[in-house]
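Pasting in a structure now, in structure tokens, and then I'll have a few things to ask.
Left out: one protein chain. Kept in place: all the others.
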Amino acid sequence: MNNTATILDLIRTKSPLVHNITNYVVMNNTANGLLAIGASPVMAHAIEEVEDIVSISSSLVINMGTLSKKWVESMIMAVKKAKTSGTPFIFDPVGVGASKYRMETAQILIKSATPDVIRGNASEIMALAQLASISKGVDSSMDGQDAVAGGIELSKKLNNTVIISGAIDYIITGDKISTIENGSPLMSKITGMGCTATAIVGACIAVENDMHTAAIAGMGIMGIAGDMAASASKGPGSFQVNFIDALYLLNETTIKAKLKLND
Amino acid sequence: MNNTATILDLIRTKSPLVHNITNYVVMNNTANGLLAIGASPVMAHAIEEVEDIVSISSSLVINMGTLSKKWVESMIMAVKKAKTSGTPFIFDPVGVGASKYRMETAQILIKSATPDVIRGNASEIMALAQLASISKGVDSSMDGQDAVAGGIELSKKLNNTVIISGAIDYIITGDKISTIENGSPLMSKITGMGCTATAIVGACIAVENDMHTAAIAGMGIMGIAGDMAASASKGPGSFQVNFIDALYLLNETTIKAKLKLND
Partner (left out) sequence: MNNTATILDLIRTKSPLVHNITNYVVMNNTANGLLAIGASPVMAHAIEEVEDIVSISSSLVINMGTLSKKWVESMIMAVKKAKTSGTPFIFDPVGVGASKYRMETAQILIKSATPDVIRGNASEIMALAQLASISKGVDSSMDGQDAVAGGIELSKKLNNTVIISGAIDYIITGDKISTIENGSPLMSKITGMGCTATAIVGACIAVENDMHTAAIAGMGIMGIAGDMAASASKGPGSFQVNFIDALYLLNETTIKAKLKLND
């Protein structure tokens, strides 16, 4: 088996508990994406229980799509707990360039505990790398390649793995860069596909210790399911349905035949 | 007509207002499930209005999937109001064994006002019955039958109806036990199917005074719609779509032909 197929298989066998502190818009999609690949999602954000839930989970997903004070407190508590309990965690800096508050929150979170993986679009990664600080909402308005230099800088500074998603996905760990060219333009016409990608990488880091390998698997799974769904869809409505079916039906044969990985 | 068909018919005729204080992940599914069977959902959680909304509603659904302090305050206020206004209410103790906070919240809620019906999976019902206190997130990792003893104990202690859902659903009122064997394994691959079951039973108790009969109707409607949807679906994405259609299309003939009730 190739690594991606092995990791998907491990997720289906172990059904790891993936703790999500994420935004209101995509919670449902994220949970269904995780269930479709065989993981076991839990959503919990109360300060009273967030440490308990981190401690029984196999990985943690932090997504700042719809921030507020109480949620940021819980996120900080959760990422600190993740570090002490050795729980791998991934951070999704949604719309980080869109407001000062998001920029500050991202910085506080990263200072509280270094994410094992960060996934964003080109604008978000560039904002984080402080090469650029203007973002048009939560969409990417830049080309992935422009952000690669920022991604390398960020990955070296944090000694972690950085994913820049887009038409081409870049997986960056220091000087090591892998690219994936799967996926469909329809994916940008549905809310929360980036967030789902983050959650699926979150499931991969729950079963694979090498973050770069896990990140490739997560983005590969997303992209291939996107390819399969797009070819059967009339628009973003049917795409969404077909995408969840594709995640569920994905297997070793499909992964081997379709993964466009440049490693 | 059998009872389940009669109850569905009453829901469609009366279109009862069902007040939901539920979790962020499933609100949309829950509302759509209720609309599909003909009920009228309202979601309201603000302390400033929760009593007003209970007082105009025909039933109340309390689901603790994504807890926090303010929401718990509203839930307590709502269940107390339900008791004084004679509004039947159902409680879904989502992931009750997963943290101390959830266990405490469930206890406070039950002490504030006894739920007319409780619906959970085997782990949750066992946790509530304090026969077991370990839960793997929000999924059931136990067999329904293991939890039946706990369910009977709980039902007798609270003098109410307890539903244990799973491959076999158990509806327990004291020593009276009914089982339903409809439904599909695909239902565990979509988030919020348990929560939707709770809401649909919530619609049934709005139109039927006998809680055991109402609980059978709700779980029967869920299971039959699940059977119908599964046979037409490729995976959990299409299942979700077909499930809502099936709820909408369900009629007396289908219910009579398909309900696997052991009463």
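Every chain is named by a letter (A and B) in the order it is written, and numbering of its residues begins at 1.
Going forward, a residue touches a chain if its C-beta (ideal position, glycine included) is under 8 Å from a C-beta of that chain, and two chains touch if they have at least 3 such contacts.
What you are looking at is a predicted structure, and each value in this text was computed from that prediction instead of being measured.
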| item | value |
| --- | --- |
| Touch criterion as defined above, residue of B:N3, B:T179 or B:Q240 at the omitted chain | B:Q240 |
| From A:T4, A:N29, A:S74 or A:T198, residue that would touch the chain that is not displayed | A:N29 |
| Where the missing chain touches chain B, by residue | 17, 24, 27-28, 31-32, 35-36, 40-49, 52-53, 56-57, 70, 240-249 |
| Hidden partner chain, residues of chain A it touches | 23-26, 28-29, 65-69, 95, 98-102, 136-139, 188-192, 233-238, 240-241 |
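Note that in this section only the chains that are shown with their structure count from here on.
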| item | value |
| --- | --- |
| For chain A paired with chain B, centre-to-centre distance based on mean C-alpha positions, whole Å | 32 |
